[in-house]
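One structure is given below, encoded as structure tokens.
With one protein chain held back, the other chains of the complex are shown just where they sit.
The first chain written gets the first letter, and so on, giving A and B; residue counts start at 1 in each chain.
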Amino acid sequence: MNELEKIKEALRSSSAEKIVAFVRKENEPREVLAILSPNEIDRISFSPLSFNNPAKLLMQLNGKVAVVAKGCDAMAIKQLIKEGKLKRENLFIVGISCKGVADYRKLSKLVKLNEVTSVELEGDELVIKLKNGEKRVAFAEVVDENCVYCEHPTPVIYDVLIGEPREGKRDFSDVEEFEKLSREERWDYWISQFERCIRCHACRSVCPLCYCEECMVDPSNLAISPMSTAEDKASYPRLLGKTVNAKDNAIYHILRVLHHAGRCAGCGECERACPMELPLRKLERKLEKVVVETFGYDLNEDIPFLSKLDIVGD
Amino acid sequence: MENPYVPYKAQIVEVKDEVKGVRPIKTFRIKLVDRERFDYKSGQGCLVSVFGRGESWFTIANSPTRPDLEFSVLKTGKVTAKLHEMKAGDIVGIRGPLGRAFPLDEWKGMNIVTIGGGIGQTPLRAIYQYVIDNEKDYGDLTIIYGARTSRDLVYKDELFKLIEEGYNVQLSIDNPEKDWKYFVGFVPDNVKRIKPDPKNTIAITCGPPIMIKITLNVLKELGFKEEQIYTTLERRMKCGLGKCGKCRIESYYVCKDGPVFNYAELSAMLEKV
Partner (left out) sequence: MIYEGDFLRDAISNLLAAGYRVFAPVKVGDFHIFREISSANEADFNYILPRNSAKVALFPQNEVLIEYGEWIEKIPIDKKKIAVVGIRACDAKAIKLLDKHFLEGFVDPYYKARREELLTIAIACDNASINCFCQSFGINPRKPEADVVVSNIDGKVFVSANSEAGKAFVREFKLRGESEEESMIRERFENEKIEMRKIDVDVEKLKKSFDSPYWKEVATNCKSCGLCTYLCPTCFCFDIYDEGERRGVRIRAWDSCQFPLHTLESSSHNPRSEKWQRLRNRFYDKFYYTLRKGDYYCVGCGRCIDYCPAGIDIVNVISGVR
């Protein structure tokens, strides 16, 4: 039985009313997430291009939900459970021991995407099946850079595990390389990156851990009610306006990343979503390094999350 | 307006407390500085500008037959909180007149019924003041207005004076109070009691959404057709010119094609309001 068949079998064994899994996108060789009912299990697909993170979608569903989760997805789910946003008993997690996902942008430079019918991992080669013929390329050439430093390729939480458990690694060598640069060099680098940012907030919108209704970047509070007084609304702290320039953008990104210290699951959705290809994972990884080295805290530890980030309740 | 984004300089002449309490309402009478008041029609509004805070849309609360510009402001957010701190002599900006007015010219010779709730009475005041000042051009005028309590009624003194002068003003409050000699109950129930005749009549209703919904049903039961019922819509507004997209419903910009709409237009919309 191949991987996809095992996933479907595992899902069939659950009593969930809804399933969050990957289905093939029309017109492109990748998968997107979908909410399916148990009789739609045959629509499910899975490949090295199933890179989206289902954790955010889980937060909008009630009742028992089955979900297909890779290593980083499971980490995000675990963190959300710790923070009280998801209930463990409502989830049936089919964990996939992940060998990494392919970087869609790198792939689009090797082949014309609308000629690709499917991609598969065979050993350490990515087999790209085209409309006529196929192309093989070393997976290391197209793998998402994020996956190279993955600490938890085997899901840390699951009901059924598909695939053999794999060892992750803790490797901050990329961060250490960057830290060797001088302060001026690092500042210049980041300011030139932030100059491109258009403050679309896609990074915030796709991140499963950015769920606050009162976000410090918004100019007004989304979490108001008919009982909110005029004084509350007038005195809502505005850390940032809508002016878009490198320094304001830097404030936005640094503050956002600071709120993820010790929480970021490393799924890379932020960097994938960014239309200007900002190296957001680099910032997050620096914080991961700080948290590990300074506080000795491992994201996988089962310490209950002591304070909630959003004050407006579940 | 040469640059429609730039407000005229205006000065507050008088501030009147209409409703006190946790959600206060004040009426501001404002005069333009260095220029004549612009021409406008009942139902149009202005964006009142408080530099440093922003702008807020208010329907002009007085008819063009009366002097100056009056706005009734409910304290609810950033801009209105600052306005409520202001007194006579303070400077604000005015951008206007904006929006589509009530078609009072088309209504000549017809009977007018205004049905208001709470602060929704504001655009209706611009209508009935105009009708009163042009009495011979219109038929019967009926003013139906109610609020939760007698302390929540706006334009109280003016309305009591109109009753004394013999106008058909029907007030109501939700619950009984000592010394209240008028109807007790919700505004739609008052409408049911009064039974305005739909023949050759236009009804305009403004107020909280739930009140409008029930009033609409009552009016339809009484025989009013959708084209005879008008209302004003509310949306978050920023540019006031039909450009920024905030107040857009369907292909209509509430700030430019509204806020006055009649029910036939609203029913034809895909997006239900």
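Everything below uses one rule, namely that a contact is a pair of C-beta atoms (placed from the backbone, for glycine too) under 8 Å apart; a residue touches a chain by one contact, two chains touch by 3 or more.
Everything quoted here is computed from the prediction, not taken from an experiment.
Participant: So which shown chains sit in contact with the chain we cannot see?
Facilitator: The omitted chain makes contact with A, B across the full complex.
Participant: Give the residue, chosen from A:R12, A:K25, A:R136 or A:K247, that touches the chain omitted from the document.
Facilitator: Final answer for the missing-chain contact: A:K25.
Participant: With the missing chain put back, one of A:R12, A:R196 or A:K247 would touch it. Which one?
Facilitator: Touches the omitted chain: A:R196.
Participant: Since one chain isn't shown, list which residues of subunit A touch it in the complete complex.
Facilitator: Its contact residues with the unshown chain are 25-28, 30, 32-35, 52, 56-57, 105, 109, 112-114, 196, 198, 200-202, 204-206, 218-220, 222, 224-226, 228, 233, 241-245, 269, 272-273, 275-277.
Participant: Which parts of subunit B face the unshown chain closely enough to count as touching?
Facilitator: With respect to the unshown chain, the touching residues of subunit B are 1-7, 9, 51-55, 76-77, 80, 91, 93, 209, 234-236, 238-239, 241-246, 248-251, 256, 270-271, 273.
Quick note on the criterion: only the chains that are shown with their structure count from here on.
Participant: Subunit A to subunit B: how many Å between their CA centres?
Facilitator: That gives a centre separation of 49 Å.
Participant: With touch defined as at the start, can you tell me which subunit A residues reach subunit B in the complex?
Facilitator: Listed in rising order, the residues of subunit A that touch subunit B are 229-231, 233-234.
Participant: Which of the residues in subunit B end up touching subunit A in this complex?
Facilitator: 22, 53, 75-78, 80-82, 84
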